[in-house]
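Yeah, one chain of the complex is gone here, protein chain that is, but the others are all in their spots.
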Amino acid sequence: MATWKKLSLLLSIIPLLLLLAYGFKTNPREVPSPLVGRQAPAFALSMFDGSSNSLEALRGKVVVLNFWASWCFPACYEEAPHLEAAWQTYRDRGVMVIGVDIQDRDTEAKAFIERLKLSFPNGPDPQGKISIDYGIYGVPETFFIRKDGTIHYKHVGALDAKMLKAKIEEML
Amino acid sequence: MIATLGRFSLWLALAITVYGAFVSILGARRRQPAMIESGQGAVVSVFGLSTFAILLMEAGLVGHDFSLQYVARNASLDTPLFYTIIALWGALEGSILLWVWLLALMTLLTVMLERKRQRELIPYATAVLLCISAFFLLLVAFPANPFTTMFPAPPDGRGPNPLLQNHPLMAVHPPGLYAGYVGWSIPYAFGIAALITGRLGEGWIRTVRRWSIVSWVFLTVGIIVGGRWSYEVLGWGGYWAWDPVENASLLPWLTGTAFLHSIMIQERRKMLKFWNVALIIITFALTIFGTFLTRSGILSSVHAFSDSAVGPLFLVFIGLILLTSFSLLVYRSDKLQAEGDIDSLVSRESAFLMNNLLLLGFAFAVLLGTLFPLLSEAVRGVKVSVGEPFFNAVNVPIGLGLIFLMAIGPLIAWRHASLESLRRTFTMPLCLTIPGAGICWFLGVRGVYPLLAFALSLFAAITVIQEFVSGAMTRRRKTGEGYVTALSKLTSRGRRRYGGLIVHLGVALVVVGITASSVFKLEQEVTLKKGESFQLGRYQVRFDELSAWQEPHRFVVQGSFTVFNSNHKVAEMRPAKRFYPSEQQPIGTVDVRSTAREDLYLVLSSFAQDGTTATVKALVRPLMMWIWFGGWVMVLGSLIAIWPDRRRALAADQVEERMAWQPGRS
Partner (left out) sequence: MVATLGYLIVGGIREAAVYYITPTELKEKGPATTDRAFRLGGMVVNGTRRWDPQTLKLTFRLSDGKEQVAVEYVGSPPDLFKEGSGAIVEGKYVNSLFHADTIMAKHSEEYRPPEKGQASAKDHYRTLVKPPATQP
């Protein structure tokens, strides 16, 4: 077989591999979320431990707003330890981690908090107002809110430690 | 405990595969039988360890051990046992574990069956197979480890994706498909071994023939069952959407079919040697590519499991496979010269060559269509999608060409078919086909493509029947046997040929089914009040009532419909929607009434909450069953073709023995 044929056969493999490698950069399922970049909707929460929180009170702090439910197996269970760890690491640096429990019952929610030993504030959203305002489609969803109250990033699905840390650092 | 044991067995298996590959190659180069045997022992150990891992995983699933992340994501307390067991292959990690196990099993079988007959090739083939196993074990040992744990363990799991719990065919489709994919590793390994040792004669071809057909059968079954699943579960009335992952399973099937046919030419006339090695490399690479597409998330699809670390690893593996295999091929290209020539355009060799080209062209078109969105975005930055219109426009003409070749190929003479022989063979079939096409015209078929599809399939079927009949009659003349005996002895003495003819008959049936069900399809969607009916084709469908009830793991809403044909009740149909509490979208269950003539397909699209109205989508698809039936015929034909023939095997073994003694040749 002529040398040029041999070479071209082998070399033709390379563009194909490059093309497939390019595929990793694209995300074929993106549909835009309209909230990113806008002001985060205001909320007021009464926590399970009796205290309360509101978005205005947190102005000036970075807020990680996490929507969860006790029946959300296993994703909420996967990410809760990471949220707790982030809370421990960053609470002294002006970062607030807040959990909003939606479509749930208080007893189960408290059991969830107990089981996962969460110390960051968590509260229920009984009428679902907060989830409607934030356009919650499912659980878990997490919003990263900057110090000025605008939404930096919305994450859908369980968070891993790396992503959580990266997004918080971006806002600090 | 399960997790620790599981992880350990996978790491150990990985280490053993690497060891086994090395020792097999060293043993072959240094001609040390002890080392080669050690390599074969490694194969046994890997099989044992992977079986153990699978059993551990099933124990975790069935035992609802939610500390295992895979179990938490794919099983739940409510899921019925059957679906819990098959959740093993419901997601990425488990499905790769299945692949590992299947590969280990097939490697073991290969070694057991071939080590005496292929002493030269077996050590290298074993090494190749162990290297492939090493890659997949690497995946499950690290980025895609099914034994990852989570702490604390949640009290319940998510359960399988409802799409995977809706139909028992989910027990068949993935394993069947994987068996097909993995099966092609064996011929590939022997091909590489042949390239390495330079023994590129017919020895390796003979060895891989059966393996290739077996893999082909599994792949065929996997694809057809997948289509059937899609038809019965996804509720759109179709069975093939040219989805990237569907295409990925079709690609190795196409090139594998080319390989199966092409090796016959090498056996008979020692030609197309280069083609054959190239085809098996491509087929194997495509099986890995198929898995890569499913798992890497680079193309959106109904199937895609998305995972970040696994994709790049697959890409590297594919790159390695292609570069090393083709380098070897090029290096040995002088030994792959044909020992004969194509004498005439009208000959069996020529038909088979055309067959190779068409199948490869078909595969290339499918590949291009599948990757085009990626290509377009990479090169022009424009997001594009390529769907059914493209694939139909390109593939239908190619398909028609293939059916034509399928019809004439087995009957046309070797070397050169004289006009006389052509006339003898094809006059009768033509005489029957042309009126057949006329009948189709009268029945309302007007498009060129559908007419050709029907005509060519009919032509193919008639030529097959003609072969059986004339063969049987020849036997009768010689032996005076009865018709049935003659036919069965004929088939039994010529399993390859007559089995293959039956496969072609199956293909013709499938093509007729595909054509009729799309050309004559009727579809309508309508909202009905209780007691109201509508007409579709020959049927009147009346909506009777809506009922609902709770099952342990889901809530079901079902519509009851009575179907009449000219005022004569024919069926009661109950399409339903199933609501899984952990998912938002309900999964529809269609109800299909299949007869040899047509399918009536009902989907409950939506309904009013008070049960007074229902929206139903109905389809009538003629000859739909012919597709599934044709698939069975294909499988039957393949089984006949590979069924071992004791007398033949004995004779072949004697030939092998004699040849093994001859230095240099294989």
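The letters A and B name the chains in turn, as written, and every chain counts its residues from 1.
To be clear about the criterion, a residue touches a chain if its C-beta (ideal position, glycine included) is under 8 Å from a C-beta of that chain, and two chains touch if they have at least 3 such contacts.
Please read all numbers here as calculations on a predicted model, not as lab measurements.
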Listed residues B:S67, B:S533 or B:S605, member touching the removed chain: B:S605
Absent-chain contact - pick from B:M1, B:A393, B:L443 or B:A596: B:A393
Candidate in contact with the missing chain, chosen from B:K383, B:R477 or B:R597: B:K383
Missing-partner contacts on chain B, residue numbers: 158, 161, 354, 357, 361, 364-365, 368-369, 372, 376, 382-391, 393-394, 397-398, 525-527, 546-550, 555, 557, 577, 579, 581-586, 588, 605-606, 608-611, 613, 615, 617
Sites on chain A contacted by the missing partner chain, in the whole complex: 29-34, 69, 71-73, 75, 102-103, 127-128, 131-132, 135-140, 156-158
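By our rule, only the chains that are shown with their structure count from here on.
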Chain A and chain B, separation of their C-alpha mean positions in angstrom: 40
In the complex with chain A, residue positions of chain B that touch it: 66, 69, 72-73, 76, 150-152, 154-158, 274, 292, 296-300, 311-312, 315, 318-319, 322-323, 326-327, 330, 333-334, 371, 373-375, 377-378, 582, 584
List of chain A residues in touch with chain B within their complex: 1, 6, 9-10, 13, 17, 19-24, 26, 28-29, 71, 73-75, 77-78, 81, 115-116, 138
